[in-house]
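For this view, one protein chain was removed and the others were kept in their places.
Let's look at subunit A:
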C-alpha cells in the first residue's frame, strides 16, 4: 500500500510572528522555518505504517518555493522514501493546493493520503477535505488513531464533544490531529541518507492544472493589544475586584 503525505513549510511554531510595516502580510524574512507540526505528525504516522508492514512506500509532496525542499528532506530523514516538489513562489489558497495534490495523486494512485489537519500559518483546515472531494474519496478528519484492518481504515476522530470511531474504504484521506502520535527526532545518519533519496520537481504547468485567482488579501493587521492588568496581593482582593470592579461574579 502506497501512502502519500502532503507537507508544508511554515514559520516554526515557537517563533512569534509580526505584521510587516506596510500591513500586507507577516514578516517571515530570516525567521526559523520548519515542517508544519501537523504535517510532521502525518509523516510519522505514515512511517509507522511502513514499519508495521502495512505501507510499502511513503511519498512526501510539497507545494512551495525551492527552499521547501528542506522540509521534504526533513520528512525523508524521518523515514519517507521519496519526495515530490511542486515548485511555485506564489501564495496559493488551499483549493489550489488541493488541485495540485489531486494531480499528483492521479499519477501516484496512493491508497492512503495522510496530511496535517491545518497548517499553523493560515490556520485554514481545508486542504485534506478539498483533496478528498476532488478525488471523490471518503475522509476522516482530526484523527487521533489510524488503523488499517482488512483493507479498510478504522479511525478515531477528535470531535467537539469527545471521540468518534468510524471505518472507511480505501483509497481515503486522513487528516492528523495533535494526539495521533509523537514524531521521532531524525537521527544524523538518516539525515545524511535522506539527502540521497529521490526527489522529483514539477512546475504547475507540468501537472497541467489550471489555477484561478480566488481571493485578494486587502490588508493584514495586528490584533487589538490586550493591556496587561494588575497583579493582586491576595485571593480576597481578587474576589473583591471580580465582584465590584469587573462585576462578573
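Following the convention adopted for this analysis, contacts are C-beta pairs under 8 Å (C-beta built on N, C-alpha and C of every residue); 3 or more make two chains touch, one makes a residue touch a chain; residues count from 1.
Just so it is clear, contacts and distances are computed from a predicted model.
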{"item": "Hidden chain of the complex, named as in its UniProt record, picked from \"ABC transporter permease\", \"Electron transfer flavoprotein subunit alpha\", \"Transcriptional regulatory protein AfsQ1\" or \"4Fe-4S dicluster domain-containing protein\"", "value": "\"Electron transfer flavoprotein subunit alpha\""}
{"item": "Touch with the omitted chain, as defined above, among A:6, A:94 or A:183", "value": "A:94"}
{"item": "Residue of A:22, A:89 or A:123 touching the missing chain in the full complex", "value": "A:123"}
{"item": "Those residues of subunit A which, in the complete complex, touch the missing chain", "value": "11, 13, 16-19, 26, 93-95, 98, 117-118, 120-134, 137-142, 144, 154, 157-169, 172, 177-179, 212-223, 226, 228-232, 234-236, 238-239, 241-242, 246, 248-249"}
